[in-house]
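Just one protein chain is left out here, and the rest sit where they should.
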Amino acid sequence: MNHIPVLIPMVLLLGSMFAVFGRRSQENYLPFLIALGAMGLSAVFSIIGMVYSVTEGPIHYHLGGWQPPMGIELILDPLAAFFCLMITLVATVVLLHGEERVRIEVGDRIPAYYSSALMLVGGLTGIVLTGDLFNLYVFLEISSLASYALLATGRKPAAVSAFRYLILGTIGASLYLLGIGFLFMEVGSLNMSELAVMIPEVPVTAGLSAAAVLIVIGIGLKMALFPLHGWLPDAYTFASSPATTLVAPIGTKVAAYVLIRVFLFLFALDFMKEGIHLTTIVGWMGAAGVIWGSVMAITQRDMKRMLAYSSVAQVGYIALGIGLANPLGLIGAVLHAFAHCFMKACLFMVQTNFLHRLGHYDISRLDHRTRVAMPWTCAALVVASLSMIGLPPTIGFFSKWYLVLGCVEEGAWIFLAVLLLSTLLNAVYFFRVLEKVYLRSDGKAYDEGDIEADQATPSCEVGARMLYPTLVLAGSLLVLGFANAWIVAHFLQPMFPVW
Amino acid sequence: MSAYETYFSTVPFLAMIVSAVAVPLIVAFGRKPNLREAVTLIAAVIKFILVLTLLPDALAGRAAEWVLFEIAEGIDFSLRADPFGVFFALIASGLWILTSCYSIGYMRGHAEKKQTRYFASFALSLSATIGIAFSANLLTFIVFYELLTLATYPLVVHSESKKAIAAGRQYLAYALSAGLLMVAGMAWVYMATGTLEFTPGGILEEGMVSASGMKFLFILFLIGVGVKSGIMPLHSWLPNAMVAPTPVSALLHAVAVVKSGAFGIVRVVGFVFGPEVMATYGLNIILAVASGATIILASLIALQQTNLKRRLAYSTVGHLSYIALGASLLTTEGFIGGMMHISTHATMKITLFFCAGAIFVHTHKSDIRELDGIGRAMPWTLGAFTIGSLGLVGLPPVNGFISKWFLVSGSIEAQMWPLVVVLLLSGLLNAAYFFPIVYRAFFREGEKRADGRSVWEGVGEASPWMVVPLTLTGAMSVFFCFFPDIPFRFFTIATRVTQDIMGGGLPL
Partner (left out) sequence: MPEWLEYVHDRYAYWAIVFLMIIGLYGMLFKNNLHKKVVGMIIFQNSMILLFVTAAFKWDATVPVRDAEIDVNVVGNYLNPLPHTLMLTAIVVGVAIVGVAFALLIKIYDNYGTIEEDELLEKLQSPAPEDDDSEDSFPSKGGSV
């Protein structure tokens, strides 16, 4: 039982090593099976760990038996367990969904693809679990490496955009490393729980502030926090659809999770809030990102690019919640990270389904026959869109609700206005798609021939292996919406005890 | 938190869910119209009966309640059938039965497309409406409120013409913005009071929010619920939404959607802010000015409309503000008048819309100037229309008289003389825009065809699916004037709710 924290990432990383071997062929199913098995196993471990940490308290695992501060510590607390579960579950579903597309878009590089996918997820779970800042850097780079590789698959420009991502991502990681270097010089430890005790006791120096700022910039680059988001839209747009579907939902969210931990557990919140106003700055960056991302999303014709810009906006929500720096805002931020993970995965799946059956995902070329041809995919699109807009009873509404509560408590009226305005902007760009898919755009009223025309449009819904994952995620948005109070009470509130 | 004695019961939930359950059935039977419409009718009847069973307890001051689960930290998702909720649910579900019959006639008579989507959305809207009626707190309320917006969107864009799509966009933009402002207001109330339960007499107390903050908060809510109830200048989606098929206009744009806005206003005034806070901070003046202005302006605009449905739409805008005006008086009679107007306007306006729809489907006429002499061809339809018009003007023997009587005496009691003038003037304006229609229909000769015969010759009544419901609602309007308390005890409930809100000691 006590080995759970190490098993979660280790299974994935080991799987990554094995998956890379094997024939380079489209017909090689072994890497897929290995990946699926590893992810499933890891998800099971996450569930066990979650149950255990909720009932028995957090597990502190010391790698190799070395005690901190020398050894590396993994901490599985309810929030970490919850995030691990989210990452592995979504990744498993995405993997199932993408299998067919991977064979089409990635071709014979299947072993490398699945190996990278496992490495990505392994790295991300490692980030979530680790209790050591340097170890976090290593996991961050492991997951980044994998995502550079994954996002380079697909259309021709993908390599260029992935290269740009690599350069910016490396700058971010290096700045993060610089930050923890400063921290190490000032405080003398890199273990998170030790630091949390020690930082309030050391005098506030320029070095400490610099450390905080550098860490935030470094992580901000990884999570595509406005205005550090430049790499994201191209990288997501040009990559192959299954890769985007895998990277987009979980990649930036985990970076956001790191930011929350850094703010909350590492540096005293008061220091960040009053000392160097870093939370306020992050909040404003988030707010600007929300508006910018939404406006840019409205102007896109390409559905994938629209979703990418919407990711920038959604990361902005999370940053905004962090910027509020009160328990409600943080709960909202974590819940939104969680919600966004599911809905973005679902939306990218819908986009992949369109690509799979229609051969394109150009919004202006979708029309009302899509509804007839792909009824279930369209239904999933509706649910996910409603959640993105933030309408009840989906999870998207409730994460926003906590953010709104946080704004009101803080008296942050401008942030509140940003939240409300962005909801409308979200509605604009999602209803634009829904209108295209569901309603006639030629402005003609229905006439006699239309029913026959509808019936003549052949159903070209995607196969079960792509359809069910999409529907499962869409359904989960509703289930999570109803279960949000339970999630908040069991996983989030214990972490933010200042209720 | 509630002032009512509550007991556990699943009935409010069942009443809410029954039409939502019908949705998959309606979709499944999409290719078998008879079965599909049978499902609709059965769901409607079950729903009405379920709501009806809640009535006795509500009258006795006991509210059936089911707390389903905690929907957000510290807030339950719960349905409670308090008297006011039952009052609204009765009206909506009762009229749904009639509208369903009417819809069948209308949709078939008009050979509409996508009827399955139509009936499914309709059933879902009704679920949302009953959910709104039975919501025990603001968060539950907003969940259903937004659901109602979404469920009615397909109905507004039903014809998928450019005009309909534009109207749909406008509707969404208005309704979603309103919902958002309400979410913001709700968050504010929650932070100030720590609860969102609807409580007779209000949950806000003096000093919880600063004076200017209180005004701002009230305006947030006023916009939030005001959009659906068409308070000017937030009304303009409503006339444009008239591109929807007429049964939609009838039930949703005269009863369910707009009334849930008006219902929301009374909820906000009586159960969130409470009369005391309203009076202390002068919030009722804001409401009174907004609604008074709306009544007059809407009536004036209605006068200029030549499309029958648009004229009815502006008339609806005006009449919804009667309800808001009643709430803004903060007197017993005012509240009773406002609440009674929810029920009376419902029966009268639905009659008028039914008539407009019957005329349109049967003769394809929608312009008032084309209706000369139609009364002789369709006597039942136009007879019902006349009754509805009389009621909206406020004349006996139609039930509009009762609510107006209470509103006027309430304003006198509150000594708000300008409002008395507003009410009387609007009665005249109502007469000015309704009576010409009646006059044209009955006392003018119809156009002549080339062969000298009237265009109406050979034109009879529309299908009985349509004529029977509209005759019934017309008859109900008259009946409720003489017996407002039989059989649904509307008057008793309204009095009871008012007492709860005012905290007064009048015994039943």
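Here the chain labels run A and B in written order, and each chain numbers its own residues starting at 1.
The criterion applied here is as follows: a residue touches a chain if its C-beta (ideal position, glycine included) is under 8 Å from a C-beta of that chain, and two chains touch if they have at least 3 such contacts.
Remember, predicted model here, so these are calculated numbers, not experimental data.
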Output for the hidden chain's shown neighbours is A
By the document's definition of touch, the residue of A:14, A:145, A:217 or A:483 touching the omitted chain is A:145
Out of A:167, A:202 or A:489, only one touches the absent chain, namely A:167
Checked against the full complex, the residue among A:20, A:47, A:63 or A:159 that touches the missing chain is A:159
Out of A:30, A:47 or A:178, the sole contact with the unshown chain comes from A:178
By the document's definition of touch, the residue of A:3, A:277, A:365 or A:465 touching the omitted chain is A:365
Residues on subunit A facing the left-out chain by the touch rule are 70, 134, 137-138, 141-142, 144-145, 148-149, 152, 156-157, 159-160, 162-163, 166-167, 170-171, 174, 177-178, 181, 184-185, 190, 357-360, 365, 369, 373, 456-458, 460
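Note that only the chains that are shown with their structure count from here on.
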Per the C-alpha centroid definition, the whole-Å distance linking subunit A and subunit B comes out as 43
Contacts from subunit A onto subunit B in the complex sit at residues 331, 368, 386, 389, 391-393, 397-398, 400-402, 404-405, 407-409, 416, 420, 423-424, 427, 431, 435, 438-440, 443-446, 450-451, 482, 484-486, 488-489, 493
The residues of subunit B that touch subunit A in their complex are 69-73, 75, 77, 113-114, 139, 142-143, 146-147, 150, 154, 157, 159-162, 165, 168-169, 172-173, 176-177, 179-181, 183-184, 187-188, 190-191
